[in-house]
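Would you mind keeping the following structure in view while I ask a few things?
Every protein chain but one is kept in place in this view of the complex.
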């Protein structure tokens, strides 16, 4: 499929500067673009654009013309994404097809346009909203409710009694609703506390590959609307995550902790159990939270400390060996005894 | 289903204080309870109980009557769990049903009452003990032995030659027996050392969703009886975990390390290879172990240090910038040269 710069501009309602009749072979990002491609440029990468063999670019108004055709748009990222999608994106699975190998319980209710891939399983009494897509091998337990346009990628597992809001997307091999990690020590053994709650994932949440969200002990573990969760994240039982949080990869949040709205946690953060992380808190990578964190703050390190303090501590830390040597000299100069 | 306080008390052999004829609609924890519910109270949460709209509560003898009916029992947590289970728990899968879509090798031996879900796979020569349940899509390789009442949740994968003791529970998407991470550097490449061992999981172990336990190189990787492992935990090849350990989420234990009995590791701990962590050691969250840890101790931080020392270091650390300023002033006062 070959198209011209002008056709691409029409797709994304952009303005053509330069030769609109130039044919375009493919769309690739700056680092990978080849002759004949269209690419994506912004003002931070003008040097790379200059050196890039691409034939044309999608660009914001701030990028100057340099002899090659440009498609000018207000939102180049989404325009370029639209072009890539049109040039080599794959069609969604056909709506409303249930693979004959899927195992849908006779009491389950699939709304209009639900697609179910091969070897998927839908349990007793579960309801799936209009337009939802359950890819190959997804397993949904008994008594679950999935909203409209939910997407479960291959091999996702949703245990009994969990609810997923509209437009929730769950990536491959994530697990929603496994038992919380609850035991009591009795007679020399760890006796299991039954985990009888469920998970409520609100609308517009996305959950990354391999992440696990445990069910509550008696009530819900809840993920607030609009929250985005990366891969290999662990959310413990009874946790209540607020709305529009961003939890990067490998974050772990222990049982019964809560977060406000618009919280951001960078990769590999950990939050101890029964903590509260306030609205709009930002935690740097690998931060370990063992106290409540006040709203609107930025924390770093383990144990978590305010960002400004922690950065000063980190800088000073490198001087520790010389500080200790200095102390010894001073004590010698002052005739102070060495302890021990 | 509506029942009275007295009926609930009968189920859990509790004593009714107050109106035993009051009908109860549902059972929910304190934070979620609604009018008409029964809830769970202990002495630490009397204020919340006072403010809670629930109609009644399960409580220990120490909780005073406050006008609403109580069910007094010695073990309120397990009594409440019993009530929740009766009110809205789901029945187990029917014993002894093998879904026709499951793929059980003709040489595999399933004992009485084994249930196998849709699309599960049981390999050549594998033996499965009485009452075991293999949920949808679980895959068990060749030559495995699974004890009585083992539960494999959906999509669990057990590689060839592994053994799971009685009552072992493995949550969704966990992987038992993948190859250990063993290579030798030769001629500019990492040459694989064949991983020909297996995994032995002893009785009463529970393994969380998405966790991985690698097979030994030539012999077993072993998980001791009664040990509980949370989600997304990694146990390397040849590791020997003792009995009744508790390993919280995202812990990683590198190859050939060993632990004693009753060890507790909080979330995101890491143990380097060939280390030993002694009996009854407690490691705080995110602890990084790079030396052996003596029995009966508590360690924190990275590198792991005794808890008391590490807490003092953490407190002092925040003062590092001011300590450095003080040092500079002292050196100036004493006329000492600034190094460098």
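Chains here go by letter, A and B, matching the order in which they are written, and residues are numbered from 1 within each.
Keep this in mind: contacts are C-beta pairs under 8 Å (C-beta built on N, C-alpha and C of every residue); 3 or more make two chains touch, one makes a residue touch a chain.
Just so it is clear, the structure is predicted and the values come from calculations on it, not from any experiment.
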item: Residue touching the undisplayed chain, where the options are A:3, A:81, A:111 or A:309; value: A:81
item: Full-complex contact with the absent chain, from B:84, B:134, B:241 or B:254; value: B:254
item: Residue among B:18, B:36, B:113 or B:288 touching the omitted chain; value: B:288
item: Full-complex contact with the absent chain, from A:45, A:171, A:237 or A:276; value: A:171
item: In chain B, positions touching the absent partner; value: 101, 103, 119, 121, 137, 139, 142-143, 155, 157, 159-161, 173, 175, 178-179, 181, 183-184, 188-190, 192-194, 196, 210-212, 214, 216-220, 232, 234, 236, 250, 252, 254, 268, 270, 272, 286, 288, 290, 302-303, 305, 309, 312-313, 315-317, 319-320, 322-323, 326-327, 329-330, 333-334
item: Positions on chain A contacted by the hidden chain, ascending; value: 27-29, 31-32, 40, 77-78, 80-81, 84-85, 88-90, 99, 101, 117-119, 135-137, 153-155, 169, 171-173, 204, 206, 208-210, 226, 228, 230-232, 244, 246, 248-250, 266-268, 285-286, 301, 314, 317-318, 320-321, 323-324, 327, 330-331, 334, 336, 339
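The working rule: only the chains that are shown with their structure count from here on.
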item: Approximate Å spacing (C-alpha centroids) for the pair chain A, chain B; value: 24
